[in-house]
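A short worksheet on the structure shown next.
Here the complex is missing one protein chain, while the rest keep their positions.
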Amino acid sequence: MTELLIRLLRRPQGFVGVVLLALIVAACLFGPALAPYAPEKIDFLGRFRAPGWQNWLGADQFGRDVLSRLMVGARSTVPLAVIATFAGSAAGAIIGVGSAYLGGRTDEAIMRTNDAVMAIPGLLMALLLVSTLGNGSGNAVIAIAVAFAPGMARVTRSAALNVRNQDYVKAAIARGEGAPWIIFREMLPNVMAPIVIESTIRVSFAVMLFATLSFLGVGAQPPASEWGLMVADARQYMHQAPWGLIAPSAAIALTAIAFNLVGDGLRDALNPKDER
Amino acid sequence: MSLAWFVRRLMLMVYTVIVVSILVFAITQILPADAAQSLLGENATPEALSALRSKLGLGDPTWLQYARWAGHVFTGDFGISMRTSLPVGPEMLMALSRSLLLAVSAILVTLAVAVPLGVVAALRQGRLTDTGVSLIAYLGVSLPEFVTATLFALLLADTLHWLPATGYVSPLENFGDGIRHLVLPVLTVSVILVAHVMRMMRSETLDVLKSDYIRAARLKGLPERTVLFRHALRNALLPVVTIIALDVGYLLGGIIVIEEIFAIPGIGRALMVAITTRDLPSIQAGALIMAATYAVTNTFADMAYAFLDRRIRYD
Partner (left out) sequence: MTSALSIQDYTLDYVTSAGPVRVLHDISLQIGPGEVLGLVGESGSGKSSLAWALMRHLPGNAREVAGSLRLGDIDLQRLSPRELTRIRGRRLGMVFQDPSTSLNPTLTIGRQITEALIQHRGLKQRDADALAIDLLGHVDLNNPAAIMRRYPHEISGGEKQRVVIATAFGCQPDVILFDEPTTALDVITGARILELFARLRRETGVAALYISHDLALVTRVADRVAVLERGRLVEQAPAADIFRAPRHANTRALVDAVPRPERRLVHDKPRDQVLLAASEIEVQYGSGGLFRDAPPPATKKIGLEIRGGEILGLVGESGSGKSSMARALTGLARFSGKISFDEHEIRGMRDMNAAYRRDVQIIFQHPDSSLNPRHRIDEILSRPLKLYGGQLGDIPSLLDQVRLPASYANRWPHQLSGGEKQRIAIARAFAARPKLVICDEITAPLDVSVQAQIVELLLALREETGTAFLFITHDLNLIRQIAHRIAVMRRGEMVDLLPAEDFDADHVHPYTRELMAASPVPVG
């Protein structure tokens, strides 16, 4: 594990990514404790205050401190995106590996259907599900997981097929190893790497999708300080307080970039042959 | 590329549309425990609820409900909007045409910008141009549409007053004004598309440049220009068709947000309105049309690609 971290940090992408990620995790864990003000604290005197020593990132239309809302909002935005991605990846992995293992016509049928489901764009799928299940963060997570599953199924299946064709799997079959051994000890360790990389990069999409749903009013609900919600709120007051808009936008972007970078970095670090 | 392949590909498209229709129907009409309740809300009277239930045929077995709906759709009847009481079909298709204008413009912009940039970045790999291009691409992929849209609106409309912030004017009525209203939405959608396509083109071009046949062409004594244009670019540009087709899916999703923000009366906006007003027939029609558009586009892209790449043997 530590060896992996070292290899990840060796490249500039990996390094920047890990640093950003650490900041985000810190914000999620300690945000509410470290925030200078309570995120709901209304201060009518400080409405639209520009960034300065009192409010480092300025204040919004209710005088709430933007920085504090941002730090607390990390908790509403990031962990849920991670959970959604994890759930979607798990579901997709089961479908993908199962399809690859079954092979033949069954595999083809499953994949064609999988591709058909992907004809519904992710955002649309999420919107349809949320409109049925009801608004709110929890349902948004389910919706995103379902939207991601088909894409992950594709990635997993191609990785699994690739591994299944390797000679070491054939050697195991020829030896008479049982199916559980072959799937879990021979195939899975080699399939995990592409799955982990793809999932990490997808978290960045999940963060953006989650924020978009909140922006459209169907994800997190006020008064949560979810970042997408903050952007939606701040739009009306763009002229008076642009910082209310820029700060959460930057936070979303940086989070997406962080996961992207770590995902790319993992791609290099997880390659066992890369001994440089 | 034989007729059999053509037929198979078309059948696949039909299968895709059917699966999508089942899925859309299932999510919107079957999944809710009581569709009538969720449509009318909490304050609905029992009479209104039972009237709606019988109107929608909610008492019937699932497959019958679906068959009825699918049968109507097949003949072009998408039902009556619960909000406007007008037929859904014509309205949606009109909206689709406006969205297509937006989408096609975005794709054209993307092709014009991203393809050359991606190729140039690959040619100047490791140098400043490449790093710059890659950074922009990274940034583009990490910003959700609503962020980009809002920031662009902030800059170009509110601050600099170059462009109108929202609204739509049909270019058929007033070309200049119509274009002015389209610039911001197209720009916003293009940002992520350009970032994505640029990255793919760069990676494709790099792969081609490293290939054995490019090396062989150079060592045959062909001038660099010939190697680039006759050998390299030809192969690097081949997948553009596929890349764009994949992005149409993203495009259609992003259009929902863009049309919301910029108040463009396209299919995305129509869907959002339908969802917030719980207009079931409109939701079903809008979702189906969107997904069908994606399926059709993909099919054409596959066919175009098969025509262009002679290596693929289709039998």
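A and B label the chains in the order they appear, each numbered from 1.
Heads up, the rule we're going with is that a residue touches a chain if its C-beta (ideal position, glycine included) is under 8 Å from a C-beta of that chain, and two chains touch if they have at least 3 such contacts.
Please read these numbers as outputs of a predicted model, since none were measured by experiment.
Screening B:Ile136, B:Leu163, B:Leu238 or B:Val296 for touch with the missing chain picks out B:Leu238.
On the side of subunit B, the interface with the absent chain consists of residues 4, 8, 211-213, 215-224, 226, 230-231, 234-235, 238, 309-311, 313, 315, using the contact rule stated above. Residue positions on subunit A in contact with the hidden chain: 166-168, 170-177, 186, 189-190, 272-273, 275-276, in rising order.
Note that in this section only the chains that are shown with their structure count from here on.
By the touch rule above, subunit B contacts subunit A in their complex via residues 12, 15-20, 23-24, 27-28, 31-32, 38, 138-139, 141-147, 150-151, 153-154, 158, 249-250, 252-254, 256-257, 260, 271-272, 275-276, 278, 283, 287, 290-292, 294-295, 298. Residues 112-113, 115-124, 127-129, 131-133, 204, 208-209, 211-212, 215-218, 228, 231-232, 235, 238-239, 242, 245-246, 249, 252-254, 256-257, 260 of subunit A touch subunit B in their complex.
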